[in-house]
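Removed from the display is one protein chain of the complex; every other protein chain stays in position.
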Amino acid sequence: MEYDKRIIDLEVGDQIEGFYVLKTAQGRVSANGKPFLNAALSDRTGVIEAKCWDYSGPIGTPDEGKVIKIRGTVSEFRGTPQLTIERLRLVEAGDSYDRSGLVPVAPVNIDAEFADVERIVESIEDDDYRAVCREMLLRKGETFRTIPAAKSVHHGFLGGLLMHTSQMLRLADVLADLYADTVNRGLLLAGTLLHDLSKAEEFGFSPLGLVTDYSVKGQLLGHLVMGAAEVAEVARELGVPEAKSVLLQHMILSHHGQPEFGAAVVPQCAEAELLSLIDMVDSRMEIYREAMDETPLGTFSKRIFALEKRIYHHE
Amino acid sequence: MEYDKRIIDLEVGDQIEGFYVLKTAQGRVSANGKPFLNAALSDRTGVIEAKCWDYSGPIGTPDEGKVIKIRGTVSEFRGTPQLTIERLRLVEAGDSYDRSGLVPVAPVNIDAEFADVERIVESIEDDDYRAVCREMLLRKGETFRTIPAAKSVHHGFLGGLLMHTSQMLRLADVLADLYADTVNRGLLLAGTLLHDLSKAEEFGFSPLGLVTDYSVKGQLLGHLVMGAAEVAEVARELGVPEAKSVLLQHMILSHHGQPEFGAAVVPQCAEAELLSLIDMVDSRMEIYREAMDETPLGTFSKRIFALEKRIYHHE
Amino acid sequence: MEYDKRIIDLEVGDQIEGFYVLKTAQGRVSANGKPFLNAALSDRTGVIEAKCWDYSGPIGTPDEGKVIKIRGTVSEFRGTPQLTIERLRLVEAGDSYDRSGLVPVAPVNIDAEFADVERIVESIEDDDYRAVCREMLLRKGETFRTIPAAKSVHHGFLGGLLMHTSQMLRLADVLADLYADTVNRGLLLAGTLLHDLSKAEEFGFSPLGLVTDYSVKGQLLGHLVMGAAEVAEVARELGVPEAKSVLLQHMILSHHGQPEFGAAVVPQCAEAELLSLIDMVDSRMEIYREAMDETPLGTFSKRIFALEKRIYHHE
Amino acid sequence: MEYDKRIIDLEVGDQIEGFYVLKTAQGRVSANGKPFLNAALSDRTGVIEAKCWDYSGPIGTPDEGKVIKIRGTVSEFRGTPQLTIERLRLVEAGDSYDRSGLVPVAPVNIDAEFADVERIVESIEDDDYRAVCREMLLRKGETFRTIPAAKSVHHGFLGGLLMHTSQMLRLADVLADLYADTVNRGLLLAGTLLHDLSKAEEFGFSPLGLVTDYSVKGQLLGHLVMGAAEVAEVARELGVPEAKSVLLQHMILSHHGQPEFGAAVVPQCAEAELLSLIDMVDSRMEIYREAMDETPLGTFSKRIFALEKRIYHHE
Amino acid sequence: MEYDKRIIDLEVGDQIEGFYVLKTAQGRVSANGKPFLNAALSDRTGVIEAKCWDYSGPIGTPDEGKVIKIRGTVSEFRGTPQLTIERLRLVEAGDSYDRSGLVPVAPVNIDAEFADVERIVESIEDDDYRAVCREMLLRKGETFRTIPAAKSVHHGFLGGLLMHTSQMLRLADVLADLYADTVNRGLLLAGTLLHDLSKAEEFGFSPLGLVTDYSVKGQLLGHLVMGAAEVAEVARELGVPEAKSVLLQHMILSHHGQPEFGAAVVPQCAEAELLSLIDMVDSRMEIYREAMDETPLGTFSKRIFALEKRIYHHE
Partner (left out) sequence: MEYDKRIIDLEVGDQIEGFYVLKTAQGRVSANGKPFLNAALSDRTGVIEAKCWDYSGPIGTPDEGKVIKIRGTVSEFRGTPQLTIERLRLVEAGDSYDRSGLVPVAPVNIDAEFADVERIVESIEDDDYRAVCREMLLRKGETFRTIPAAKSVHHGFLGGLLMHTSQMLRLADVLADLYADTVNRGLLLAGTLLHDLSKAEEFGFSPLGLVTDYSVKGQLLGHLVMGAAEVAEVARELGVPEAKSVLLQHMILSHHGQPEFGAAVVPQCAEAELLSLIDMVDSRMEIYREAMDETPLGTFSKRIFALEKRIYHHE
């Protein structure tokens, strides 16, 4: 018996036990009239078809996306491995398993990143901008630490939004210094922190926290407009002057840079312009990082949809 | 002495008295060291240069855009008429003058148009949508009856927003009937009423009510985002279900149809798609109407900026 | 034995008789050297594979697209239903079957729609425009009542062109009234009636009347140019003044609004501008109607090619 | 007394007599109450202001664009030369003057060019295509020999259309040979001859034959659609098979290559594709020729509107 | 036994011997533990799966793309033909086979085309331009005679670059004559010869000489920049004046016409403009020729990627 063996490593004859994601599940009836479960299990490394014979529940389609614990044996069907499940149950309180083995997670230290975000927020000298940032961090709570920044384009893993935001804040901090005579540091840093926070409401999530789709509200309004609205509300509650609230809203509404990339308005102050460029720097560098991971040295990647080109992984 | 003679009709030697717009005004000192007022007066029909000799105030630059009452004589200077002002004062309570002689006004009956708007709003069967419309009409009050819909592209005259909105509502009413199986009448009508209401905050206005420029907030946020925010607030106060509020916001945010025309999101439901088309129909027809007014029968207009082409005024 | 059972309802073991479309047909030889017919049958609800053993004709590939009468039994092959045909023949004079069960038809009353078109044409006050409309209706005859308006984008069913045109005429009638000071009612209505009439020559049709492809002439000239040419000819024959003929041709040539959407020239008079917008309103509303039919309430459709987006079917 | 002296060479004190274009003319009244003619005269080399004192007609504004014969003296007014006219009359039958001194004419031998066109037309082996070409040359008559090909972009001089067409025919003749296995020579040559012939109806012309503007019909239909319609008519009258007529129409309708450049349909056969490229080659080479004429060796031209760039005149 | 039978003609039972391309090859182990070769063979007409039982080498994956000589028998597996190889070896010195039967080759006489290129080069009167051309022909040597001009868009066969270049030179020669007052013949011809020569370094090639991909350098720099650099070097070595070298480089850098088509700079002299058009003419005519080859008379082709449209093959 092997425990939590990675799916990519499974071989015919393996007897395994461990935690996996129930990717799909349908109750079926076999040729001989007996119920069975037709399922697919996944972890970070791959997917395997699975059957549980003589099984009529309780686990089924409504549990798709959840973690289950199983015991079973790997066989082969038409040339591909298949798992015959002997025992299965949903994950329970008290179970201990490594979520990062089941779904992709950000390759950073979440606590350290979050501490860095807090440190930079606390360094904002303008009381109003700092207050809005603090309040928004309180409101978003755990969500900000855990959700991905996208479904798949870049940072599409747990902790992706935090990783993206903290890296952008570090860059914004440097740029506020390099262009100190042109940009207001507090406004730039606050806009950077706030720009994507409404992604928490824009997306729908799987039980394990990955992005599955857009929410209705997210699709109809977009995270830019939702983000500006929430910041406007917080600013009003905190008594922030309207001029500052309008600037913060403008930062969020314009951070996609151009209408064809989703900006509700074009950036019209130096901080908004810079925020849209910082966002572009960090998202593109992450797209390169992720693509280079899958591209051997000295070769070109396959075409990358978000960049509309292939990239070269030089030595 | 002639009263309120139209500027276009002024001739050398005319002695006039009446109300005009103080288009520009600067205090100057003449070659002989005496103060005088260098000004330009306007009405709907034109502009005339004017001087008031030996005048040191109180009227000056800060009064530009206001209505003044003057008495004077028309002379000529280097081939163009010029008015020598003998007496002048700002308009006062109790003065009676015809504003439509001074600035362009919508060629409709404002009261009748407004009554039509109210009639259509009252015909909305959905309580929530009707309630939001009523409340927004209350909030906007007189503004909605009086402001132009634009600086110059179309409906750039007093009452323009009302004229534009009421015509669109009549058209929306018909379309809700023609496409009854595809669109929700209440949502379509409410979106149509609300779509441009935040233009009141988007623009800056002259003392007589014409659009002079964008406000800072209007430029940085746009009337789409401002309008959606205000409707969201009103809907929340009235206890309208969030799903309906989101749809109303979506109508407003998407009514420019495409990102490159200023839409914050693209229309994604039938009512939003239709609203953007209704807006296009009414604005284009008004552009044609205004251009045809200035184009003789059987000829082509000069190039119209908003249409990127010349149009033909056929017989 | 069940008669004209819908293909979507067929189950293994069903014995059926009825009329179906012969979607595809190839004569083949089996492993044991005997001829058989390999075919696919369709109705509005679906498609089923079919075999007729020991069959060498006369029905074959040249009959694809025609209606046939069959008798047979439903079996299963590799998990999907398959029909074993026992008898088959082409439809004959005297056969009675429901065409609307075999191909999609417009969800309107064809006679009523046509009557409405005639009523509106007769209401045109301008003798010239009315005469051209009458003559074109005579020329197009039955075709105008029956052909689809497109292969698949919208109105891709029998009667689609009539449904599209009559709805546009009703809308044009209202708009001619709402913008009576800007548009000429007769020109607008005539252009609306005429705008798509040459689709009859632009397409190729299946035996049952659906659009299968473009004709050579239709592909090389397009229905805009062909339509303008035919109207020019009719106008000349009827003695219509050239100025009016040119305006009618302009309406047809420009009704796609912009060159990149296929307009041969851009709309340059108010009626042409309005016609292109009316066309856009009706085609988009029909795209929404058709897409919403296939999209559950509260969800988004799949991406719609013609709109380049997904749409939301709200409750 | 000098005769037909070029305007660019006029000096104060010159006494002249000759033929000039009456570019503009207004009847005026002088300060002392006497009528005079305020005019501008032009030839190929320039424009000069002119006055004819104590003159009340018959020549006036309606004669603008015509050739007049004048006698007068050159004086100076505010630093620029001015002509005082002593006698003037419209050109009469029997007058002999050099039109090429008054307006720009093509730098080619018109008769030789026309002969070349006829020679190439006669070399078309296909009877149908050759017949259409012959008939169209008959119909267009003198027009084809004389009109410009444009107002100003390229070939904007008398004989421009012929010069453009004959050069394109020579090039088409070579290409028909180089790509003999891909293109039909007769179709290519016929399409080349016919492609711009309707410019004769698309433009408005000055009395001397230059393009002043578009005609109403030309603006509303365009020379592509008008040309295709005329060719279709001629082909029908000559009994040309419809397939060939459709190809000829397609050549004309598509010769601008792309919708955004005015093509009614995109080229879809090899000859149409090639025609659009031949047109591009000849028009661009002429733009270069005209621009290089005005650009010193070793320098860059000013920005050329039609090319959206500056060009270099190398040694 | 049949020799070099075309793959498209193979039938079950054929015993064959001959030369084919080893398209793919993997060493495998069968169920009974014995090694075998799993391969695919190709010629110009098609591809066939092949097995060589009890075979452990030496031929394998590293030999993919090479020519092999085989003897074998055609059988059938799951409905498709399959070759059982009995003997196989790599092609050897002394073997005689027809390469044009294995890979596509230009439908021209290579020697005659090359002679024509040399003839035109020798006709260049300018000593500098002619010298650069001669030297580049020497440098490129055999490569210029043999490589394709592209992977697949057009001229994607052996000898394609020569066929493309020689045809363009003939056309350039004619155009230099037709536009003798606008273009410098030597510059135009030299630019035409040189424009694509660096494709030899831009591509990667299969053992038989077809283009398989881009080289790293080719992808990162492009054949325009590489070509300009090589010409600059040659010009410097030959002592060509810099002004002429710059013009030659400009021709190469701009020959794609527009930035979005890959031009490093836009054409700014008449010769560069003309070169980009000549390139367009020849590449499009070749695309038509290749597409028409595969399109029956009187029908439309499938959509052609490079043209973004379907084309018509008229009779």
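Chains: A, B, C, D and E, in written order; residue numbering restarts at 1 for each.
Just so it is clear, a residue touches a chain if its C-beta (ideal position, glycine included) is under 8 Å from a C-beta of that chain, and two chains touch if they have at least 3 such contacts.
Remember, predicted model here, so these are calculated numbers, not experimental data.
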| item | value |
| --- | --- |
| Touching partners, among the displayed chains, of the absent chain | A, B, D, E |
| Full-complex contact with the absent chain, from E:Gly46, E:Gly141 or E:Gly262 | E:Gly262 |
| Touch criterion as defined above, residue of A:Ile7, A:Leu83, A:Leu175 or A:Val234 at the omitted chain | A:Leu175 |
| Given A:Asp54, A:Glu142 or A:Glu315, the one touching the chain that is not displayed | A:Glu315 |
| Missing-partner contacts on chain A, residue numbers | 167, 170-171, 174-175, 178-179, 181-184, 243, 247, 266, 268-270, 273-274, 277, 280-281, 284-285, 288-289, 292, 300, 309-315 |
| On chain E, residues whose C-beta touches the chain left out of the figure | 216-217, 219-222, 224-225, 228-229, 232, 242-243, 246-247, 249-250, 253, 259-260, 262-265, 268-269 |
| Residues from chain D at the interface with the omitted partner, ascending | 298, 300, 310, 312 |
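Quick note on the criterion: only the chains that are shown with their structure count from here on.
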| item | value |
| --- | --- |
| Chain D reached from chain B - shortest hop count over touching chains | 1 |
| Equivalent interface positions on chain B and chain C, same or different at half | same |
| Set of chain A residues in contact with two or more other chains | 216, 219-220 |
| Category of the chain touch graph - line, ring, star, complete, other | other |
| Chain-chain contacts as defined at top | A-B, A-C, A-E, B-C, B-D, C-D, C-E, D-E |
